[in-house]
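As you look at this complex, bear in mind that one protein chain is not there, while each of the others sits in place.
Up next, chain A:
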Amino acid sequence: MSILIDHNTKVLIQGMTGKEGAKAATAMLEYGTKVVCGVTPGKGGQEVEGKPIFNSLKEAFVRFPDITTSAIYVPPFAAKAAVLEAIENNIPTINVIVERIPIRDTAYFLAAAREKNIRVIGPSSLGYIAPGIGRIGVVGGPLVQEIFQPGSIGVISRSGGMTNELSWQIRKAGMGQSAAVHVGGDLLMGTTYGDLLKLFQEDAQTKAVVIFGEHGGWYEFEVVEMIKNKQFTKPLAVYVGGKFAHLFPEGMTVGHAGAIVGRGQSAEEKSRTLADVGVMVAERYEDLVTLIQPFA
């Protein structure tokens, strides 16, 4: 069992003819993910990695009616239209890798997605992986086989690099991952830590979860509420980065777009609140592995 991706996952890439889109297609196919086609307006009829390109999702659906996931690889100014097209075509899961999308555009497509119960992972999400089953996006890069192996730890991270780094620390300690998800570093997160904890709670393979969080935003407090309400009951270890952020004035963004120095949302305040409900809080990110190991 796994979350977000299984052997029936069929992927379309919007923007597959671009440099990053083509790289992602290769990365996914090499890991055994079923990428079935791509969409780039005006480039219908071409091929990337032997997969057909269509001008629109509508055309793609005629040939591939069972697409389950769209991965979005377009420039930030084209992202809103691309995601809305995926939503209009009722693709159940959308991974948005695009960085620097205006917040108003993100809010727009998240609202549209919610009405149709469509899951958006991102923006600014490099993707996610269920080791041994498949990956969406380029998580793991060319070292994917060295970093990931099937196991019992769920990994959630605000940072793409840290999704990998953390998964590597887990692997190095002899454990494996049930899934690793990069939720993205934007102010508005399509799929939150809380949304993923619900999935990990239901997932029999997952015995414990680690989260790499950051200062700024409300998302860690959602986790606190879920633990209080017993919606998540498995062992959880969290690192909240940004303890140094007090060196900067309130309102300053230090790190990802969502990592804003703000009242009540500092790394210390989040860490304390999480510890109060029994979450294992790591002083350094490397300690996450030591904290979670007994539960693997």
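Here, contacts are C-beta pairs under 8 Å (C-beta built on N, C-alpha and C of every residue); 3 or more make two chains touch, one makes a residue touch a chain; residues count from 1.
Definition applied: contacts and distances are computed from a predicted model.
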| item | value |
| --- | --- |
| Complex member absent from the view - protein name from UniProt, among "Succinyl-CoA synthetase, beta subunit", "ABC transporter substrate-binding protein", "NADH-quinone oxidoreductase subunit N" or "Simple sugar transport system permease protein" | "Succinyl-CoA synthetase, beta subunit" |
| Of A:Ala82, A:Val138 or A:Val238, the residue in touch with the unshown chain | A:Val138 |
| Touch criterion as defined above, residue of A:Phe54, A:Phe200 or A:Tyr219 at the omitted chain | A:Tyr219 |
| Touch residues of chain A, complete complex, unshown partner | 20, 23, 27, 75-77, 98-104, 106-108, 110-112, 126, 138-143, 147, 157-165, 168-169, 172, 185, 187-190, 212, 214-215, 217-219, 222, 239, 241-245, 247-252, 254-259, 263, 267, 284-286 |
